[in-house]
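The block that comes next holds subunit A.
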Amino acid sequence: EDRAALMEAHRGGTMTLSAVSAAGTIDPMINYTAQFWQVFQLTYDGLLKFKQADRKEGFEIVPDLAEALPKPSEDGKTYVFTLRKGIKFSNGRALTAADVVASFQRIFKVNSPTSGSFYNNIVGADACIKDSASCTLEGGIEGDDAAGTVTFHLVEPDSEFFDKLAVPHATILPADTPAKDAGTEALPGTGAYVIASYDPNDKMVIKRNPEFKEWSVDAQPDGYPDEIVYRFGMTEEASINAIQNGQVDWMFDTPPADRLQELGTKYANQVHVNPLAAFWYVPMNTNLAPFDNVKVRQALNYAVDRDALVGLFGGDVLAQPVCQILPPDFPGHVDNCLYTEDPGPEWSAPDMEKAKALVEESGTAGQKVTVIAEDNATSRAIGTYIQSVLGDLGYDASVKAISPNIQFTYIQNTDNKVQLSVSQWYMDYPAASNFLNVLLSCASFTPGSDASINIAGYCNNDLDVKMKAAMAQSITDPDGANAEWAKIDTAFMEQAPLAPLFTPKNVDFTSSRVGNFIFSNQFRWVISQSWVK
Partner candidate 1 sequence: MNQSPSPLLLDVQGLSVSFATDRGRVRAIDDVSFQLREGEILSIVGESGSGKSVTLLSLLGLHDPQTTFVDGAVAFRGKHLLQMSEREMRRLRGKEIGLISQDPMTALTPVYTIGWQIAEQIRAHESISARAARKRSIELLGEVGLANPGEAVDRYPHQLSGGMRQRAVIAMALSCNPALLVADEPTTALDVTVQAQVLDLLLRLRKDFGSAIILITHDMGVVAEVADRVNVMYAGRIVERGTTEEVFSHPMHPYSWGLLASIPSLTGKRAERLPAIGGMPPTPESIPAGCGFAPRCRFARGECLSRPPLRRQGDQSALCVLQPSERDALRGSILTLEEPA
Partner candidate 2 sequence: MAFAMLQRLVQMVFVMFGISALVFLIFFATPGADPAARIAGRNAAQETVEAIRKDFGFDRPLPVQYGIMMKRLFVTQDLTSFVNRGLKVVPQVLSAAPITLSLVFGAAVLWVVGGITVGVIAAMMRGTVIDKGLMILALIGVSMPVFWFGEMMNLVSQSRFHDTWLFSWVPGLGYKPLLSDPWGWFKTLLIPWFTLAALYIGIYGRVLRANLVEAYQEDFIRTARAKGLGPMRVMLRHALRTSLIPFVTMFGLDFGVLVGGAALLTEVVFGLNGIGRLTYQALLNLDLPMILATVMYASFFVVVTNAVVDMVYVLIDPRVRG
Partner candidate 3 sequence: MTAHSQREPILQTQALTKHFTVGKTMWPGSGRTLYAVEDVTLAVYPGETLGLVGESGSGKSTLGRCLTRLYDITSGQLSFEGQDISTAGEGALKPTRRSMQMIFQDPSASLNPRRRVRDIIGEVLQVHRLRPTGEINARLGELMDLVGLRAEYLDRYPHEFSGGQRQRIGIARALAVEPKLIVADEPVSALDVSVQAQIVNLFSDLRQQLNLTYVFIAHDLAVVRQISTRVAVMYLGSIVELGEADALFSKPRHPYTHALISAIPQPKNRGRRERVLLTGEIPSPLDPPKGCKFSPRCPHATDRCRVERPVLQALDDERSVACHYPL
């Protein structure tokens, strides 16, 4: 069937989504949540975008407001984008190069969370970070309204530059958008839909953008439903009941563990299980005893029964044991498990004897160890299990659950002397560096700061150099670079600054009327491409 026919048949209706809570501001340059990034896909555009398509295809970057993916200049530091013509913001104004320049300035003016990590490579960004109010990005970005082009100058070549332009923080907004957090006021965008109203305690109403004309099915396809109502405040239990009764079409939150069985049997065809580019892991503080000893770190890796953890997460269907940093099916991933009963490509079973022997060698048994988990059912259960394993290894272990919002900053700060914790990492964009470089580079480790994502505090200069090289290589030779990344992954795992546990899968539970469920590995369910009619 072709798209037009489907459109004909299924266009219209109101789709109701539900989440336990809203995710804060709807300023696309500030919001940094998977929940709303999913929504921003249908309301905003950047120069580039991840393809609105199924599974791995979703990782593909396609031109959006730009006509095409530009080739970088020779030195890899300059990119020239040509803007599509005739695109209008939802407030009726036409999109120009000035809007693009202003939008990038705004990233710094509103202190976007990634302004320092994603966009600091643009020339002039340093000044903008120091003094955000008067940010010009002088010399970094030039717009030519007449030609409809925008030119970027980078400090260094960047293999992930396109990824960074494709995430919602690089959304293009009208030039006159105030340089402050928009909060609950929707900003005009270019997407197929607009956010008509937003009350974090009640609901978000998303309507069609009257100014929208489809220009790229890959980047910003027209959607099926006329209206999307996103309700906040229903508990997971309530949402499940509502979906079963057809009052709600989809819930954002993961269904609670004790309902999974019911869903999997009675509503099997409404449940969509899809892999995520993410992993749950246990970062071990390599600067604190006993985990400053590599043997201890390896011991834990050997001892953890990843099958048991998969059980805690909801069973084989919902998770897959891993003992590597890069998730399966991710660029750079090559099956290779060091810490299993008989090392090979796959994890098979824990090797308790080896683990105990390593602990014996390290002579650290009996020390006090505290696991810091997030205070939610899954993380707490995993923490409790890890504590149990540490106990088996001979440590005096305890577990502490901390409110999720705090836990993440708490475990990062070396001042808090966290020995090991339960954490998880979801990629921002599909690049091996988004795992390895972010989580384990020396630059990501800042002692005494609540923002120090290298939780293990592991700094290996050799590997740092190798990662830099791999990133440079990927500009020109992605496949070669990915092979490098696989080696780096293994090299890190030899030092075991962290213990990968499993890679989770996403469970989407939709009402019976939802059709055409498309799951992009990048931004998950593509809302606008499902219908309710």
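The set was built so that all candidates are chains of the complex that A comes from, given by their letters.
The working rule: a residue touches a chain if its C-beta (ideal position, glycine included) is under 8 Å from a C-beta of that chain, and two chains touch if they have at least 3 such contacts; residues count from 1.
Computed from a predicted structure; not experimentally measured.
Colleague: Check each candidate in turn (1, 2 or 3) and state which touches subunit A within the complex.
Modeller: My answer, from the options 1, 2 or 3, is 2.
Colleague: Spell out the residues on subunit A that touch candidate 2 in their complex, using ranges where they run on.
Modeller: 21-27, 30-32, 111-117, 120, 129-130, 132, 181-184, 199-202, 233-235, 237-238, 241-242, 245, 375, 402-413, 415-416, 428, 438, 444, 446, 449-451, 453
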